[in-house]
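Sending over a structure as structure tokens; questions will come in a sec.
Of the protein chains in this complex, one is absent; all others appear in place.
Take a look at subunit A:
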Amino acid sequence: MAKSDDCVHILQGLLVFGNVVIGMCGIALTAECIYVVSNPHGAYPVLKATENSDIHAAAWIGIFVGLALFALSILGIIGVIKASRTLLLVYIILMIITFAFEMASSITAATHQDALTPNVLLKQMLERYQKSEPNNNSDNEVTKTWDELMHQNHCCGVKGPSDWQEYTSAFRSTHSDADYPWPRACCVLDAKGLPVNLDGCKLGVSGYYNSNGCYDAISGPVNAHAWGVAWFGFAILCWTFCVLLGTMFYWSGIEY
């Protein structure tokens, strides 16, 4: 009996430890997903317009999953210490449901990274930036976001200012090529928001216009977020898997 008691205590200890880790990871996941959702890098309207806001859906699911993991881990600890069959059965079933949701969030975040290609952003920018009859508010948002992006990151277009020359666009239909080879936002602007040297900008003299594309500035932070949500979620799920198997083993050994 003593040997079996030790075995029980070790298993209980392991399960309690496992649940403590799950609880803390749940809080960390919630914190990370709140960070992603609160959008510190300002590219969200552009992403939403490309119907590519999966990363936000994944992050929202992550917030709730994190809180659920924390609550369930407390339930699990209580259930293991009291060796209550009902509590542990409820715990196991709810944990499997949470597992499924977190799996969805993790896969969505990983898929999103693949879907955000430069061409998708390029097409959206050409079709909606400075659209003269904005269909809905999101077109205005797209224009404002692109202007801010180009201003803050000192970039122009998706791959470069030549985007505006290689393709026709909504912008081109209202702004002549001779006056606006690329939007004014691509020029180096002074404190008042006026181009430092308008002729230099129109000619494309380096120093008076932004020659880089904005794709890196957009996709960098977004991909970092997606990577975080996807792989941290994956790690938590692997750990949860082990704890759940242990809990099922423990449950099947409790007397009725």
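Some notes on this structure:
Keep in mind that, in the parts below, a residue touches a chain if its C-beta (ideal position, glycine included) is under 8 Å from a C-beta of that chain, and two chains touch if they have at least 3 such contacts; residues count from 1.
FYI, contacts and distances are computed from a predicted model.
You can't see one chain of this complex, but its UniProt record names it "UPK3B protein", from the set "Hemoglobin subunit alpha-A", "Sodium/hydrogen exchanger", "Sorting nexin-2-like" or "UPK3B protein". Panel shows subunit A; residues 1, 3-5, 7-8, 11, 82-83, 92-93, 96, 99-100, 103, 106-107, 110-111, 113-115, 117, 119-120, 122-123, 126-127, 161-162, 165-169, 172, 176-179, 181, 199, 202-206, 209, 211, 230-231, 234, 237-238, 241, 244-245, 248-256 of it touch the chain omitted from the view.
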